[in-house]
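Right, chain A next:
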Amino acid sequence: MSGVDIAFWILAAGTVAFSAVVVTNRNPVACVLFLVASFFCLAGLFVTLHSHFLAAIQVLIYAGAIMVLFLFVIMLLNLGTPQWFDVSSPALRIVVLLLGTGFVAALISGGLPEFEPAVRGPVADVPADVRGSTEAVGAVLYTVYYLPFMATALLLLLAMVGAVVLARRER
Partner candidate 1 sequence: MANFYLTAILFLPILGMALVAGIPGARRTAIRQATLAVTTLHFLIALPLWWLYDPAGEPYQFVERVPWIEPFGIEYHLGVDGVSILLALLTILLMPLSVLGSWRYIDRHVKEFHLLLLLLTTAMLGVFFALDLFVFYVFWELMLVPMAFVIGIWGGEERVYAAVKFFLYTFVGGLVMLLGIVVLYFHYQQMTGGYSTALPDLVALEIAGGMQLALFLAFAFAFAIKVPMFPFHTWLPDAHVQAPAAGSVILAAVLLKMGTYGFYRFAMPLFPDAARVLLPWIAGLAVVGVIYGAMVALVQPNMKKLVAYSSVSHLGFVMLGLFALNAIGVQGAVIQMINHGLSTGALFFLCGMLYERRHTYRIDELGGLSASMPLFAAIFMIVTLSSIGLPGLNGFVGEFLILVGIFQSHPYLTAAATVGVILAAYYMLRMYGRVMFGPAGREANRDVPDLGARELWILVPIVLLIVWIGVYPRPFLDRTAPSVDRFVEIVTREAPSGAGLAGASQVPASR
Partner candidate 2 sequence: MNPELQPLLDVYRVARPSLAAILPVLLIAGFAIVVLLADLFELGTTRGPAEGEEGTPIMAPYLALVGTALGLGATLWQAVRLETLGGSYFNGMLVIDGFGLFLATVILAGTLLTLLLTVGYCRRENIALAEYYHLILLSAAGMLLLAQSTNLVMIFVALELMSLGVYVLTGFHRRRLRSVEGALKYFILGAFSTGFLVYGIAFVYGASGTMDLARLPAALGVGPPPLLLLAGVGLLVVGFGFKVALVPFHMWSPDVYEAAPPPVTGFMATAVKAAAFAAFARLLMATSDPLAGQWVPVLWVLAVLTMFVGNVAAIRQDDIKRMLAYSSIAHAGYLAVALIAASGLGDAAFLYYLAVYTLMTLGAFGVVVAVGEKGMENTSIERDYAGLGYRHPLLAVAMALFMFSLTGIPPTAGFFGKFAIFSAAVDAGYVSLAFLMVIASAISAYYYLKVVVAMYMRAAEPRAVPNRMYAMAGVALFVTALGVVALGVFPGGWLDLARASADGLHRVAGIR
């Protein structure tokens, strides 16, 4: 077992555990913090996959920006305490448990554990570290994926305007 493998197990356990806390804890603030932790783990996993740029983005955007936004709203709305209503009925839990188990079982039996890439990608010969670099991602993003990138820009504009429209205070 190499170091990378060990890192994977630790990070995987961290991701799952923190995420599990997020979906079970009743305190929103705690949830946000655990989610950030989970995202850090995930960023680590990206590193083990040689996607350094993505790992950085994961930390900066997700953990840094998005989660702060969440936290901000929680604080704005004064929800920083455990929420009494946030309990689901046992029946629902059983149903969800069954469905969730079924879902995981379906995916796992669908061949995820044995997955081997059937197709060799066009840049398979380029070292993985290079592929995960900022340069590489940028080179692809601004060429082939130019149009989606621009569309994403529009999307962000729209989200901005939309958020303003929705959350603006009444006159």
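In the analysis below, a contact is a pair of C-beta atoms (placed from the backbone, for glycine too) under 8 Å apart; a residue touches a chain by one contact, two chains touch by 3 or more; residues count from 1.
A quick word on the picks: all candidates are chains of the complex that A comes from, given by their letters.
Since the model is a prediction, treat every value here as computed from it, not as a measurement.
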* Given that every candidate in 1 or 2 is part of this complex, which one actually touches chain A? -> 2
* To do: Please name which positions on chain A make contact with candidate 2 in the complex.
  => 106-107, 110-112, 115, 117-123, 125-127, 130-131, 133, 135-136, 139-140, 143-148, 151-152, 154-155, 157-159, 161-162, 164-166, 168, 170
